[in-house]
Every structure is written in structure tokens, then in C-alpha cells.
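Notes to accompany the following structure.
With one protein chain removed, the remaining protein chains of the complex are shown where they sit.
When the chains are written out, they are named A, B and C in that same order, and each has its own residue count from 1.
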Amino acid sequence: MLTGGGDCPGLNAVIRAVVKSAVGRGWEVFGFEDGFFGVVEPIPPIPLGFDEVRGILDRGGTILGTSNKANPFRYPRRNGDSWVEEDRSDEVIERLRRLGFDALICIGGDGTLQIAHGLAKKGLPVVGCPKTIDNDLSDTDVTFGFDTARSTATEAVGRLHTTAESHDRVMLLEVMGRTAGHLALHAAIAGGANAVLIPEIPYEVEPLVRMVRERAKAGQSFSIIVVAEGAAPKGGAPSVAESETATPGRGVVRLGGAGRVAADLLAERITEHEIRVTVLGHLARGGTPTAYDRLLGSRFGCRAVELVEDGVFDHMVALKGSEIEAVPLSHASKTRLVDADGELVRFGRQLGLTFGDEAEGR
Amino acid sequence: MLTGGGDCPGLNAVIRAVVKSAVGRGWEVFGFEDGFFGVVEPIPPIPLGFDEVRGILDRGGTILGTSNKANPFRYPRRNGDSWVEEDRSDEVIERLRRLGFDALICIGGDGTLQIAHGLAKKGLPVVGCPKTIDNDLSDTDVTFGFDTARSTATEAVGRLHTTAESHDRVMLLEVMGRTAGHLALHAAIAGGANAVLIPEIPYEVEPLVRMVRERAKAGQSFSIIVVAEGAAPKGGAPSVAESETATPGRGVVRLGGAGRVAADLLAERITEHEIRVTVLGHLARGGTPTAYDRLLGSRFGCRAVELVEDGVFDHMVALKGSEIEAVPLSHASKTRLVDADGELVRFGRQLGLTFGDEAEGR
Amino acid sequence: MLTGGGDCPGLNAVIRAVVKSAVGRGWEVFGFEDGFFGVVEPIPPIPLGFDEVRGILDRGGTILGTSNKANPFRYPRRNGDSWVEEDRSDEVIERLRRLGFDALICIGGDGTLQIAHGLAKKGLPVVGCPKTIDNDLSDTDVTFGFDTARSTATEAVGRLHTTAESHDRVMLLEVMGRTAGHLALHAAIAGGANAVLIPEIPYEVEPLVRMVRERAKAGQSFSIIVVAEGAAPKGGAPSVAESETATPGRGVVRLGGAGRVAADLLAERITEHEIRVTVLGHLARGGTPTAYDRLLGSRFGCRAVELVEDGVFDHMVALKGSEIEAVPLSHASKTRLVDADGELVRFGRQLGLTFGDEAEGR
Partner (left out) sequence: MLTGGGDCPGLNAVIRAVVKSAVGRGWEVFGFEDGFFGVVEPIPPIPLGFDEVRGILDRGGTILGTSNKANPFRYPRRNGDSWVEEDRSDEVIERLRRLGFDALICIGGDGTLQIAHGLAKKGLPVVGCPKTIDNDLSDTDVTFGFDTARSTATEAVGRLHTTAESHDRVMLLEVMGRTAGHLALHAAIAGGANAVLIPEIPYEVEPLVRMVRERAKAGQSFSIIVVAEGAAPKGGAPSVAESETATPGRGVVRLGGAGRVAADLLAERITEHEIRVTVLGHLARGGTPTAYDRLLGSRFGCRAVELVEDGVFDHMVALKGSEIEAVPLSHASKTRLVDADGELVRFGRQLGLTFGDEAEGR
């Protein structure tokens, strides 16, 4: 078992479920550290038993560590002053065989699942478990982690509410979501925000200005706008967080991009309210997973072990309605965006949410 | 619009969504107080606009009030010293017509939806919105309120954990669920409990004793057991909370039943641990709804208004997979129990959860 | 170091602080298991270093375990069919000397601190750290654990609020507090309850009935009453939780007492509202400690180590205003009750809180 990609509340629930249900069958379970990094590098995997998974169900993060970057098919190697990539997938398969493992459970997002599929095609018995805090994987109704992030972001909208109202401010909350705006949209509806900017719907500043002023006229002299980090004004590019490349080495400092861009655009037009930006950032990734995510993670973990038992490889577990099903890994890489004409956007508009696209004549 | 049955986190989200999306269409919206009580009695309905629903999204309960008992088809009337029931449904329909309403949205559980269906059969344009904190309605994947209750119950398991562990105790947590054990089962898995007793699986005390002792032998000298209020020992009847009928008038005092019965049975066998019962009771109904429930309630409310707009009456809104659909009200009364051979019970067992039915030889 | 008495959020913060600051000084630290039980019985103490206290700051309970009953001065010994008590304090002192310990830090309540004082009088270098979830120790302004319990109880009042209001109910919440009503009083004020019953103020039912009816007349047809478990009606004895002695062996099942007594008294008089009792019980002891309690526990732990360093024995740490001071252990046993004529009761009355003592003519 390994966990790859960004950390996510519920990962430990999956790990615990895999260990409990596999060890309960009399199997041995090992965990690789830091995603595929720990598989490629000769790091001995950690034996996992009941003691190792005790008390982790309500802990965020992953006890196995994770890595965003280690891809065995394009593994970085230093070549003089620069880096080259090489395919070390055969090595990985060889190593796992030599260690005597019967299967590898890969818990991770898009990237991790594609690697898993690649290894499966080469004959490795792999089961995937999807993870994405952005909820943008198309082959599962939802993944663990999203509910916790949504809950945190919704609570943040509520926190801004009291300050915004007391001070007659326009407050922007930037949340994760580079290509998909699910988190922003859900938090905006559940938190009762007044506008939401998402990557799927390029926005103009005019409808936002109009919304702020109409609210003020109706006695609500404050507004709250949720901004996905990938949201961009019509005709503009998504704003790269500015200092992303400004610092040397691996050390990279990021502060909000899209929220600030929107705020600057608003500040050019609105002078009767103070405008403030808050970047939720990593706060949405952390913390205790919600009951929903602990349950979903636990179900994914149990089902993954059943797939191993039944020899159903090159598949991942997925939530379909109320059931956990097996879906071919080859499907996993499709991204699910917010449907700009779908139910949730339509409901959002009915609830009074502005998307910034309500141009004259719409 | 009216809300009937027990209160439930998310009701206000539905009310707000109905008002926002209906008023946004230029409609007028009125709310009846205290469920069907306010319809039968000549209480003037309250006009609901944006101001009335401001700030209620994150509030538990229902601003309209609710009633468990007012059924227009069997409405109580005092007859000398006793009460008789009479059918006042025609009066209700007549009153609503006279008031000029085009539709009635009924938000409630099993009972409320059956009444709604009865009224619809008599020609009233009714749309239903299902609500059950026990999650035991068969025609919607889930309803709002359940996630909040699950979250509260899961947190309670966690709170007991630290005390149980520090004191080497067996602690029982009684949660709602008279006929269906969904809440107990979900909270037991998400909270990492050691046993769960549900109405669908009659229990014996022996497997519980064995579990407690095996854990103690393995160094875990404490155990946590979640008990649904409708759980009963094999061959026993569900325990009526004892003082349910002991006090005069309408005033009824309830304290835990099923949890205490299980604790007494355990105390006859286990003397090496202290045993404690906690009854979660009404704490699970109250409090701020989770983001999940606010979102689901909002979606239900928006969709209910769309059904009114489309003239789809005698139906209720329901969650099916990722979509909100319309389901005939005639279906609504079926109860969904925990499937004793289903996925979640199977996963529970794999995670080490004892159900009290693991007799010798199973 | 050892922890005695009931478990309490913040104990692990103390343990962590003692270990971090002592190990940082180059000392060795050991923990006895299960309070004085682990000292009297020949259980080897556990060496505690940075690794042992990692990640425990936000965990409730105590990693050392605790015991309510093990008193070296009156240690139980089986004598045929019955138990006798014997003084094993000399043994304890001898054992600690033989193990080469320079000091013993005792974290616990009233009972534990008295034992600590007894051992100190016999020459053992002891430092105490007060702990009481009831906040009834007279020589410290407050102890850790109380803020967490207050926070949990206050939240519970809020949860009942929505249900009470939706259903026009009178809801009683029973919280800990056998001799002192601090927790009930604080939670009632912070939660906005309508009445509070505490051991220090014997109550009559008449003022409660009047309060419920006056509220109903003013359009608030629900009421919330917080009841300390030691509250008793005027002239009545505190209600022993009924089944306290009903079950054999050590296994004891407790359900609410005082809340039920009050509810029964109310139900004799009030028939126009449903009445419900909720017993918060152990839920108030558990869970993640608040930031306040983590901070206070950490300060207590650091200061306790400073007292050891400075050779200030037979003292305990205590919060006085904004400072942590050293107080002689001989003082520790005094109980601080709620002052029935004090500031908080006076403020409570000003805020509209009924105490049940507002008889005619008061």
C-alpha cells in the first residue's frame, strides 16, 4: 500500500481499513513511505498491523507520508547540473515481486491512479483507491476528503460573514480548485455566500459590482464572494500565484492569486466598501476528517481488500450512488468539471448567487 | 409550506431555498406554523420573504415550528373526558383553496408524507420533501439531517473513547433509531467503536463479553458499544424507555432504554470493568447543520419549487446518486432498514466491529 | 509522574509539558500507570521521552491511565470474602527511593492531592498539579479541563435549544457537579438557558413552573433548564442515581438522577409542554481539550518542573490571576462552592436565569 499526491483527510481511514480487513484475513500488509518515492528508492516498507493503525481514524494526513512528484515512469535523475527523467517502472515491478507482494493498493489522485494503471498494464496486480480533495475525478460520485474541505470552507464563509456585516465590507474567500470549482460552489451555497467565481465560468466584474450595490440598496451593505483558485476574468488567464517561481531552490512561497485579482478588479470600481481577501489555502486540507469522510474512506479500504481477494486488478474502488463498486483504472484520468448548465449552478442562481456572468441581456 | 414530524437540522435550509427560489420567480410564499396543526386550526399563515429567511441557513430546528401529532385525517377532538379522532382533510383542502394557494409543500418524515399523499389523492396540488434523521426512508438515497446526526454521534463516540481508555471502562452510547440502525452503524464505523447493537440484528450478550475480554487480553482494556434505541436482545422485546407512560398529562420524561438493558446484561457477566451508559438523545437532533445537510436541504428546496412550477404534484423530491429527482409520494412510506447481509454490515465486521450475533459456530 | 482521579481534558498537555521541560533539562522522566495503583503494585514505570509525548497535546484523557480508587494510605486487600484497607504508604516511599527518583509529580484532584500531601509529610519530595473538571478546588482560580467541559455543556444547551423551540418543549440537561454547581451555572449563562439548578441553592418547583408559563405567555413556548447532578429540591436529598448499587460486581450502570427528579416534579405540574431530560454525562469529560485547557495544562506542567528544580516540595502549582504560583498542598483539600450571593449568581439573575429559589416575597 502507498499514498500519493496531496494529503487529504480520510487517507488514514483507508489505511486503517485496509490493514484491519486484510490482517483479519490473515494477510500481511506493508506500507511504502512517501508514495512511489518509497517504492523506487530502496526504502524498506513498513509492516502494518493493528497497533500501527490504532487511533488514526480521526487524524488528518497520512501516516505513510506522500509525495507529489515521484513517478516511476518519469523518475528524476540528476545529470550534471540538470535533471533528466527516466523510466524505472520495470525496476518497481521487479522489486515488488522480489519482496513477494501479491498486490499493490495505490491510494491517490489522478496522477497516482495513472501510474497505477501503467504498472497494471505491465502486469502488476494493482488496485486503486481514488482521492481528490477537489472532487474532480469523473468515475466516482465523490471521494473522501472533499466533505471535510467543504465543511471547513463553509465554516470559513460563516466566519467572514460576521466581520463583513459588522464592517460593511466586501470579503473574498479564496479556496482550492485549479481546474474545477466544486469546492467553491458547494461552500458558497452551504455558507450562504453572495457570489462565487469558478474556473468553469469566466467572470466579469460588472455583475459583481451590481450585486454588491443592489444588496447595499436593500440594506445589506456587505457581500461575501467565494473564489476558486483557478477562477479567471473573462478573457484573462488564471492568475498564477505570483511568487510561485520567485524563490530559489525547492522552497516556494505561495499566497493567493485569483482572490487578489478579483479584489483588485473590484477595488477599481467599488470605493464605498472596504474589500478584504482571505486565502483559506492549506487549512482546508487539514484537520480531523468528517464522519462522512471517515466512513467513505473506511468503505473504500474494505472494498479495495475485497478486490485484491477476488483478483480484480487494474480497477479502482468508486462510490456509485449508495454502493462501492469497481471501475477500470483506465477510466480514472477523466476530470469532472462543474457543469455550467447543471443542477447545482441552476440552484445556486435561484438562491441568489452571482457567478459574474450575468451580462446585460442574459 | 409546512414542516411536520420531529425537528431535524437542515429544515431551515429547505425553507430558505423554497422562499428564495419562489420569491425570485415573483411568487408569494406562506408558512403554516407547527405542521398540520397550523393548517387545521384557523391560524393565519405567515408571509415569508427574504427578510424572514435571512440568517437561518446555519440554524437547526425549523422557524415554522413542527408537530408530531396533528394529522388532518385523524385529528383529535375532545369528547367529554376522552379524545376521539375525526377526518378534517376536506376542511384543510377547502381552507387552502379559499386562501388561494396554488400548491402546498410538505416537508416531513414518513407520517407527514403519507398525509401529503392522502391530500394529493383528494386533489390538492402537493409536493413533498422527505426528512428523517434516522435515514430510513426507502425512496431517497439519504435525507438532510442524517449527516448532522451522524457527525454528532461520531464525535460522541470519540469523546467516550478518552474516558473509556483512561478508566478501563466499557462504555455504551445509546443513539436514536427505533426501527432502523443506520445512525448507530454509521457512527460506530466512523467513530471506531468496538461493537454496535441495532434493531435489525438481535444480539446476545455472550459475543459482547467475549469481545471485551479479547480486547483486554490484547492490551486494550476498554470497549465502546453503540446501541440504537430499538436494539433488543435475541428473544427480547425492544425496551420501552421505562418512564414513558409513568407521568401524568402530556408531560413525558424519557431516559435511555436499550442502552441500559444492554448494560445490565453486561454487568451480570463482566465485573472486571466499570460499565457506563450515555444517552445521546436529543443532542443528535440539534445544533448547526453540517455543510452536507445545508447543501442537500437547499437542493431539495430549490427542486421542490421547480416541481411546483412544472405542475408535478403528488411527488416528493429525492436524492438519487448525484441528482435530485421526483418520486411519487405513494412510494414514500416504505422503511429502509439496515441490510444485515449488506455492504456496510460486512465492512463493519471486517473492521472488527461486533454485532452481538457471532454465536458459536457462525 | 502519575495521574489520579477522573480523567480530564488537558492531562496529556501537563504530561507533555513535564516531559519536554524536564528532558530539556537533561533529566529522566518516568510515568506510573493508573495513578497510585501503578506505584503500589510492582508495575515498572514507563520511561517518557519526546517520542512518547508526540501528538498527545490535543488528545483527551491521559496516556498514563488513571484510577479513582488506589490510595496507598488505605489500600484495599482481600481478606477471605471481604476487603480490608491497609496503609502501604511506607512501601511506596521506599519503592520510589529504591528506584532512585528525585521527585514525584502527582496530577489529580482533591483525593490525589491529599495523598500527595500525606506522602510529602512523610518526607517524599512531592509536587502537586491540581485537576478537577468541576472547578471546585479552592486554591487555584481555575484548573484545566473545566473550560473544555464548560464548552461542551454550553454547546449541548445550544443543541437542545433548536429542538425545544421547534417542539415547544421543556428540556432539562443534566451535567456533572455533585457538590459544586460551577459547570451548570457557567453553561447556563453561556448557553442562554432559562433556569439552572445547583447543589448550593435548593430549589422549589413552583418558580420553575412560573418561569415556563411566563415565557409561554411572552411567546416563548419552550424552556431549557440546566441541572447539576447534585442539585436537590428544598428539603430533599440529592438523588442518588438509581441503579448505582443495583448491579453486581464492579460493574455499575449509572443514568441521570437529579435531572429526572426535577423533570418528574415538573411533569406533575406542567401538562401543556412535553418534558425531556438529557444527561450529558461522560461526554463532558471527553474530547479534544480547548486551547485554553491545553495552554493552562502546559503552563502547569512547566511550572511543576520548575518547582522540582527549585526544591519547592509539598506544594502544588495554581493559577492566581494571570500567574502560575506555588501553593502549599495542605491547602488543597478545601472545596470551592458556588457563592449563592456572589457575582455570577447575581449576574445570572439579571440575565433572567431562574434558580428555583424565587419564592413568594423574595
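Everything that follows uses one rule, which is that a residue touches a chain if its C-beta (ideal position, glycine included) is under 8 Å from a C-beta of that chain, and two chains touch if they have at least 3 such contacts.
Owing to the predicted nature of the structure, the values given are computational and were not obtained by experimental measurement.
From the set C:42, C:100, C:235 or C:321, the residue in touch with the chain omitted from the display is C:321, counting the whole complex. Touch with the chain that is not drawn comes from one residue among C:190, C:216 or C:340, which is C:190.
Here the missing chain is touched by one residue of C:150, C:273 or C:315, and it is C:150.
The chain omitted from view is touched by exactly one of C:57, C:209, C:312 or C:340, namely C:57. When you scan A:45, A:61 or A:207 for touch with the missing chain, the hit is A:61. Chain A meets the missing chain through residues 6-7, 9, 11, 34, 59-62, 65-66, 68, 152, 155-156, 158-163, 165-168, 171, 243, 247-256, 260, 263-264, 266-268, 270-283, 285-287.
On the side of chain C, the interface with the absent chain consists of residues 16-17, 20-21, 24, 50, 57-58, 141-142, 147, 150-151, 153-155, 158, 186-187, 189-192, 218, 290-292, 294-295, 298-299, 302-303, 305, 320-324, 343-344, 346-347, 350-352, using the contact rule stated above.
We take it that only the chains that are shown with their structure count from here on.
Here the largest set of C-beta contact pairs joins the chains B-C. Chain B has its Cα centroid 31 Å from the Cα centroid of chain A.
Centre to centre, using the average C-alpha position, chain A and chain C are separated by 42 Å.
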